[in-house]
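In this view, the complex is presented without one of its protein chains, the others remaining in place.
Every chain is named by a letter (A, B and C) in the order it is written, and numbering of its residues begins at 1.
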């Protein structure tokens, strides 16, 4: 026998109204008044699916370069604001998606914070990030980590602008009241290790430098170089099975554990083969995408989001989504990051594939970018 | 050389104002306008330290028993609302602290949800909770678990009211957009195992039933009986060292891992020896306390919160706190639960002891309860 | 198509004989000459199933008490020698099963070794073992651990003999060339902790003392007291399912991990209900049994081994076995220890249940004890 009102149902009357006032006077309330808000049948994210066109954002980023310096701004960064999270200025419930600019000759001063960050390079070749004494040189497509509480600074000794995406877990850290920040005593930290040592040490799969004792809860790899990632995707596209929902997808991992790069943020590199149209699924993770190469679209909850290189888009939790590479001849590549490690650690991760219509959504509209 | 403005400093002018409008039009903003809100030097919880007197709450709980039934209300529960989290009706940033009433003959109907819950029994002797086919009989001080997505219902076949505290991770689950809820097809689930089997199987420390294959991410123990917990505290109070900050404190654990009872909620039972005054520390976890026996006070960020049996109080993250047993002759016992497992899984847990004044805070005021 | 000679087959001739001599001259040999010895289709233990009657061993143990002191002998111990392992004087391929005697007023001097040991008390009440600064009082049926490289000494301040079984992993440690031994500078170590602190701290299932930081690879529990183990078995015998092959069996575990007590030795306490006759299985672990109470028999590879209290018997790897409690009215209790943690860590553990004849072996003979 099914319950008639599975969430309960209380008719209000004057006696109850009086009771509710008594409750409020004691800094309490009745659960049945808030139950359906507090416990929903399915996730109801305030964040919405959204996409920012890079060709519209880029001029704003460069304009910021004319208006403020890194020292004035601490970081010269344009924040992508999810319309559903306007009051907080977040890209998703748990993640930020920012665009940072460092101009030739500039330094973004050293500091550290409990929020974890990754950087995915969009433009520029030869700027650097330094983390806990090691420097890495950045090129387009490189993924650079600045984990929780590591000292980091950025510099640009080249003659062109360096532009990259900053992915941070600031919304999560704030929901957990766990933000700490500390400026470094000086603009730049001391460099105590050879440039790119960690990348060199760990870039060969299946080999671990015997002299590294690593016990930190994040990857020792400072830079996952795109050149090698792209080659791996290419190799895989020749015969590996991939997944029905994401094509050829490789997770960036901590080589000491095989697990995610940081305890709060995971990341993937993905190749959609020419003409590939993946099947739809949904999961309890937020994902922020950055298009690396190619053109195509992603259908999110029935709405088509067209994308081209460097566009950024967000898929909130539990939204069905499928990807399409619009080219019949060329591969498309997507970089993405997510809060899956959080959801899995806490036992809250779920996935569900779409079963109707062979796994393809009905398209009900198209997103009109700003 | 220290940086002059460690968080940066941008003077606004009309050009910038125009730029900010352009940014907004593209659903973006400038990081330097929100940086100090988004990344604080230390945690800035909206939740405040707070205490609810049980003798003021109890009449409201019983009054609810006159006004609504469990079937009408789904659960007949009074929610303790932290004044800093009034809009959400949460007790802390990550935890709920509710008081539930089940009257003689009533059943709180079966359902399940992705929010995890624990129950700590305040009054009544002989009501039951059933979880995934096993029933446990509840007595004052018992800790009963209804983990993430387990079917559970409650019943009261006795002739007096059953009152208990409900501790849930609803605020966390909502911050992560991960709420799922499902009613059971019927009031009560089928009971497929002997009553209290799990408690019997695991109550002896150091012995594991060889026939149990347990792979779930939470404790198999449905009920941690207070009688045995209290005896353990008593034994420990005779010679064990305890900790400087919490006295004789024992963590409720998953016997299969030695780790916390659930991935999102930890719990402790604590005995303050006669006259004991602990030292102050702070940590990045929310803690909700329920007083089990004795009288005393807790100093939170310099403010004294007096407590007596069944009072509930909340210590938000990063607030200094120390405990005092006001009796020179009798022990005091506290039950508490927290979000420490979350903070540790995500690499965000920190502790700091107060060093000044031998570890004791200066008392600057006293909390006046409602 | 099946291979004709799955292990190969080489006919010897004079040319080959010459070749074999050439090989030997280079300190080599031909694999095909030793292959079937080195790689067998199934385990071929040199150890045999065996049983020692306690009433025959006990007089020898007491006689040793008249002939040597602990200081002369280091440990006054009678070694049970498996007839298949006579040259090494081992009870099984990986385990020792010794009987130790400490007379009133004696002390077995402090030392430590890389071999791990457990003690299961047979007779005497009030002797002690001390491990790394903590002392425990021993009573019949208690399981006491002296793990790898812990300082330990034994003493008997009572007026009767203390007799116990010593279970050690000496054969394993020697097969791995890993024996270290060090005498303590003095007869007895200093006692730095309250007597039986660890037992008190961990005897309540599901509670962990918050002040213990334990990172060692073995259980912190020094003594698993029989009184509580027996009570747990009794409770379990009322309704828990048990296993088809061992009845009500509980594993002694490390409360910090839920795993085995030591990395090289596991242990179980087992209750056979009145009249219980378990089904047969076999596994890749050596097991040494000590009968605690009751009478019955165990059928090992078709041979019946009758046992009564304090008899010791050994089941080598891959031997089918089933247990029978010969009493129609009383429970029988067995203690046992094994090398299962080794086999599981190394990926070499297997189990197989007997399927023929409803899981019961055909009995082809009875063991005649010495």
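By definition in this document, a contact is a pair of C-beta atoms (placed from the backbone, for glycine too) under 8 Å apart; a residue touches a chain by one contact, two chains touch by 3 or more.
In this text the structure is predicted, and so the values were computed from the model without any measurement.
The chain not shown here is in contact, across the full complex, with A, C.
Only one residue from C:30, C:190 or C:366 touches the chain missing from this view: C:30.
When the omitted chain is restored, the residue from A:72, A:188 or A:201 that touches it is A:201. Touch with the chain omitted from the figure is made, among C:73, C:274 or C:326, by C:73.
For subunit C, the list of residues touching the undisplayed chain reads 1-3, 5-10, 15-16, 19, 22-23, 25-32, 34-35, 38-45, 47, 50, 52, 56-57, 60, 63-64, 67-68, 71-83, 88-89, 93-94, 96, 98, 109, 111, 113-116, 148, 170, 172-187, 217-218, 262-264, 284, 286, 316-318, 339, 342-343, 345-348, 350, 370. Contact between subunit A and the unshown chain involves residues 194, 197, 200-211, 219, 221, 224, 228-229, 231-232, 235-236, 239-243, 246, 249-258, 268-269.
Assume only the chains that are shown with their structure count from here on.
Comparing the residue numbers each copy contributes, subunit A and subunit B share more than half of them at their mutual interface.
Computed centre separation for the pair subunit B/subunit C is 44 angstrom, with centres defined by C-alpha atoms. Centre-to-centre separation of subunit A and subunit C, using mean CA positions: 53 Å.
The distance from the centre of subunit A to the centre of subunit B, with each centre set as the mean of the Cα atoms, comes to 30 Å.
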